[in-house]
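As structure tokens, the structure follows; a few thoughts come after it.
Every protein chain but one is kept in place in this view of the complex.
Letters A and B mark the chains in the order given here, with residues in each chain numbered from 1 onward.
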Amino acid sequence: MIPWLVALPILVPFVTAILAFVAGRSLEVKRWISVAGAAALLAVGLLLIHQVYQHGILVGAMGDWPPPFGIALVVDFLSAIMVAITGITGLAVAVYALADVDRSEEHVGFHPLFHLLLGGVCGAFTTGDMFNLYVWFEVMLISSFALLVLGSRKAQIDGAVKYVALNLVSTVLFLVAVGLLYGMTGTLNMADLHLTIPQVENQGLVTAVALMFIVAFGIKSALFPLFFWLPAAYHTPSVSVSAIFSALLTKVGVYALIRVFTLIFTQDVGYTHNLLLIIAGITMLTGVLGAAAQNEFRRILSFHIVSQIGYMIMGLALYTPLGVMGAVFYVVHHIIVKANLFLVSGVANRLTGSFELKKIGGLYKSQPFVAVLFLVPAFSLAGLPPLSGFWAKLVLVQAGLEIDSYLIVATALLVGLLTIYSMTKIWNEAFWKPHPDEIEPGTGAVALSRRDYILLTAPIAGMAALTVIIGLWTEPFILLATSAAEQLLNPDAYVQAVLGVRP
Amino acid sequence: MQSLILSTATRFLTGLMLVFSVFLLLRGHNEPGGGFVGSLVASTAFALYAIALGAKAVRRAVRVEPRMLVMVGLAFAIAGGLLALITGAPLFTGVWLDIPLPGGGELHVGSPLIFDVGVYLVVVGAVLTVILTMEEEIS
Partner (left out) sequence: MEVVLSCVVGIMIAASIYLMLGRNLVKFLFGLILLSNAANLAIFTSGRLTWGAPPLIPEGALVPISDIANALPQALILTAIVISFGLLAFALVLAYCAYQELGTVDTDEMRVAEPETEFAKRANRVWRALLVPRDRAP
């Protein structure tokens, strides 16, 4: 039973993608297949969390080859949480896309590509094998390439060149690192690696390979100084694509870093994790300063992804139970909030006609509901109580204070302050000041049909509600994140579940 | 540029290469060959066809949209994995069947072949998409 269960997060999106492609010419059918598939993925994610809660870590050996010889899919709390959160954003964006993506782009294959992307992401979250992780990264990458250039506007091609170039370099680095890891240990199963890495004679070499993984995953997760592809590309495709990218792609890199640096490379924490901590601090700062210099809605948000990634890596780098718990909690909070802000930027564009802050305005007066929908995730991003971002930042700050890392805590607090500055800028320009062309948002040339308005705002409202719920009713989420962190910091249970031996 | 020699030779070569690619596909499980290698030979055949007779001719010859091939291939690959469901074994476990042939002997077929056919279709579809896009863009 279990091998089937752990494979569901991969099977559901792939089957959805195939159905959405072969569903004939009717767009309506494709659309509902897409939404139903995303909802099914969410259900699978919740089911997995429940199952992990009941039975502990779930392991499925593919092809009946016992690990470490075959590929094993492993679902622990972190994996299950990530799948569930992928389902949530997938569902929200799938609904939003119904009113956002151009008809022509839907005909070219938006829906199948979207679900292939989700499949790749979920595959990366559930696999227990390094090389298999590489394969899922590629599945995710190739579908993200195709989604990025869908529509082939000039800016998209331009952004895609940079995105593709840097991500391909990261891919090859990852591959070389996997090769060297195999050369050192003779295995690629993550649990087996946990056992064999301490036996490698030349521990210096292990650290060198660990650094290669930091660079490879660092490009994926947009760490300083490897983040330049992100703000170059994320504002170019349609809003649905931006939103799902912002929610998931970098977070797969973060997930891989968390997995690898809690399970495999823990032999030289003093070096690797301290390096990560420094990188985290600089990443936060550069991201938020970069955002301060921007005047385009989505570009500001893109730079904020970079700065938020810094917080997650900070949690991992502190490498205490509270720190890792904070990192997990932050990932969940960030995925919801950031995707939501991108979705809001799309609505603002539809209502006022541009993403350029200088060219828009007047949203607060004519669309107070949209203004509220912006304020909730924006405040949450900046970390104002009682929203989810407040708790996420609080946990991280506490974790930093606990082990006297005052510098990183000070950086985190300062960056939080600067985030408010950016959000205020968007608020002032897009919502507060009157429209420079004296257009009433949402009327005339920029009017929205009733169907579009509902389809665009419903997912935003849902995600905003989720932020508020996590903020007000924090305990279960904190408990879940704590269990995930416990599993991550005590890999023995993971190893035993996969290999069936007590290490 | 239309070359009579090339286009005449292509008609023979394409067919030959396609047959060879299927041969490679079928012997793949136990001997060198397999879905990917076979599909590369098939893609080379179509590439040659495209160079000699143009992208339109390839589209006519293939009949289906190349991206449809990718998706159908993906469906085959997943179906090959899901076949294990019948025996209750974990996903992607090989399911083998010995079909007795008239005149003695047995045909040993299994789900890995279905998976390989999937790979074959995915790669042919993907390569065709790229080749045809390039060919149509340039000319």
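What to note about this one:
FYI, contacts are C-beta pairs under 8 Å (C-beta built on N, C-alpha and C of every residue); 3 or more make two chains touch, one makes a residue touch a chain.
Predicted model only: the values in this text are computed from it and were never measured.
Between the chain not shown and the residues B:A75, B:L113 or B:V127, the one that touches is B:V127. For the options A:V22, A:A36, A:V161 or A:L289, the residue in contact with the chain missing from this view is A:V161. Note on the undisplayed chain: of the listed residues A:W32, A:F131 or A:W432, the one touching it is A:F131. Hidden from this view is one chain, which touches subunit A at 131, 134-135, 138, 141-142, 145-146, 149, 152, 154-162, 164-165, 168-169, 171-172, 175-176, 178-180, 182-184, 231-233, 235-236, 293. Residue positions on subunit B in contact with the hidden chain: 36, 123, 126-127, 130, 133-134, 137, in rising order.
Heads up, the rule we're going with is that only the chains that are shown with their structure count from here on.
The distance from the centre of subunit A to the centre of subunit B, each centre being the mean of the chain's C-alpha atoms, comes to 36 Å. Residues of subunit A that touch subunit B in their complex: 3-4, 7, 11, 14-15, 17-18, 21-22, 60-64, 109, 112.
Of all residues in subunit B, those touching subunit A in their complex are 67-68, 71-72, 74-75, 78, 82, 84-85, 89-94.
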